[in-house]
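For this view, one protein chain was removed and the others were kept in their places.
Read from first to last, the chains carry the letters A and B; within each, the first residue is number 1.
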Amino acid sequence: MTAAASAIPASLPRGRSLGQDAWARLRKNKLAMVCGVVLIAIFLMCYLGPLFCTYRLDAQDLELKATPPSAAHWFGTDEAGRDQLVRVLSGGRVSLNVGLLATAVSLIIGVAYGATAGYLGGRTDSVMMRFVDVLYSLPFMVFVILLTVAFGRSMWLLYLAIGAVEWLTMARIVRAGVQAQARMEFVEAARSLGLSNSRIIFRHIVPNVLGPVIVYTTLTVPAVMLLEAALSFLGLGVQPPNSSWGSLIDQGAKSMETYPWLLVIPAAFFSVTLFCLNFVGDGLRDAIDVRSGKD
Amino acid sequence: MSAIIEVKDLTVAFHTRNGVVRAVDGVSFRVEAGQTVGIVGESGSGKSVTCYSLLGLISQPPGRIEGGSAIFGNQDLLKLSEKDLQKVRGSRISMIFQDPMTSLNPFLKVGTQLVEPLRLHQGLDKAAAWKKGIEALAEVGIPDPATRMDQYPHEFSGGMRQRVMIAMALITRPQLLIADEPTTALDVTIQQQVLDLIKDLQKRLGIAVVFITHDLAVVHEICDVVNVMYAGRLVESASAADLFAHPRHAYTRALMRSIPALQKKGEPLYTIPGLPPDLSQLPDGCAFRARQIPDRQALCLTTKKPPLLEIASGHWVQACPGCVEGGLPL
Partner (left out) sequence: MLRFIFSRLLQSLLVLVVVFTATFFLIRLKPGDPFKGEKAMPASVLAQMNKRYALDQPLWKQYFIHAGAFARGDLLPSMRYEGVQNSKIIKDSFPVSLLIGLSALTIALGVGLPAGIIAAVRKNTWLDYSAMSLAMLGICLPTFVMGPILQWIFALKLGWLNVAGWFERTDWILPAATMGFIYAAYIARLTRGGMLEILNQDYIRTARAKGVPGKQIVIKHALRGGLLPVVAFLGPAFAGITTGSFIIEKIFQLPGLGQHFVGSVFNSDYTLVQATTVFYAALLVLINLGSDILQAWLNPRIRLT
């Protein structure tokens, strides 16, 4: 026993799971870790912050009008004398909600669709993926706009509309992963042992497709938030009295010459959030995908 | 006979996040005109790195040539600038690689790649180079060479691609060809054809060949002189005849025992126990000690690197008392 053990070099990996391995690699990526911490801070601020604010979201102080940041109003006030701090934080909550929920919608559709196509294979698969190809060649921003006006201005429908156009890439990724895994020998082995289809899918295929899905999900969140902000900027997204970072930036851009803080603060929050989400996504990709991790 | 290339005390290290990996540790060998010299070892023994570093083909960093010399003609290859090395590569020293499926550029016509050395090193114009390219393809036995020139690599089989690689390497008539496991990735039947082609061309053109392989059977067939590497060091070096008749180092003997064709039928295949050592944590003494049979292990050097010793004319062996069969003179 001891002789055999001493023959094995000490540097060999000692039975760590892929998840632990990826986590260890991610922890070494300082930039991604810092971005992760910043993200958590922004989340806490947006979801819990408004509870501790002295000012109400819609409380106007018409005499005050627009004032630059001060001790009373950390982020200043807008033209209607509303406290900008609480507006930026609750606007962030709306933006993050859209980002998470629309991503969840796209995740559900994309994974279900892609997994079905990949697992069934053959003709079903080619027809299903052809359909995705066709959808890809649609001017999707046009359809998001049409969907948002057609189904009224409910926030939930906004999530659905964005999720409904963002699932295509997810479906492709999942399908490619499932297809590659379904042909692997260990799946053949599982099948020959008489395991049921659902057991094969959940015990053997899902864990192996999880990596790319996690990475792409992380990268979908900023893409979706960008889309929501663009819609709000066009006046098609979140409607007053609610505000999102997109609509705040829209209002800020109109008066940037006279009241620059109305543009700078929400734009900074929005960009920092996107920045962090992208870096965490990149970090995850490097941590999970062994092939590109070599660079 | 005069040496085409003489390598002395070559040391190459890779500086990685997990420490310094000494991939090549004081390796010396020489190649004489028209000779075929084999470098044999398991994967990770440093045989490829040895040859890549001669031509400056290891990536630096993380790689670094830490010492030694490689006299080729009247130049030390290890001291040449990148620009001067470019003039040597593909013109006076050529290389062929293990995997013909990935070694040719899939985006360029075979002809374009084939004549590139001619255009670069001999300044031939396009038409003249192309004509020579057709001849070169014919020389390595590719039928209908004029049409093949215009095709892309994916239209060639693996064996055919390796023939293209050989034609490309020899098109400038270099003095030395370095072949890095050129048959490993091929089917067995194709392997023999490619080996025969290399042997045949070598005889006709009178070039010297350095043949890197892990396959002792191939060495036996093609090499004049054999260098056996283990853990970045040379453990034994001798003429092929001598080495196969009287292997002295325990590692060489173990390698020979594991050739299936030389084993008795019906006996379980012999494999060397254990794994090659971690090159970033080499022991101070004999690197093969951990894989030795227990009662010889005690004899192995543990404090200093065993020196190379000439135990017979032209037969060198790493002088570790535990590893040298028949004991050491003195």
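Note that in this section a residue touches a chain if its C-beta (ideal position, glycine included) is under 8 Å from a C-beta of that chain, and two chains touch if they have at least 3 such contacts.
Please read all numbers here as calculations on a predicted model, not as lab measurements.
Judged over the whole assembly, touch between the missing chain and the shown ones holds for A, B. The residue touching the chain not shown here, chosen from B:His15, B:Lys87, B:Lys126 or B:Arg204, is B:Lys87.
In the full complex, the hidden chain is touched by chain A at residues 134, 137-143, 145-147, 149-152, 222, 226, 229-230, 233-234, 236, 246, 249-250, 252-253, 256-257, 260, 263, 267, 270-272, 274-275, 278-279, 295.
Remark: the residues of chain B touching the chain excluded from display are 55, 57, 82-83, 85-91, 94-95, 97, 99, 102-108, 116-117, 120-121, 152, 154, 165, 168.
Heads up, the rule we're going with is that only the chains that are shown with their structure count from here on.
Between the Cα centres of chain A and chain B there is a gap of 50 Å.
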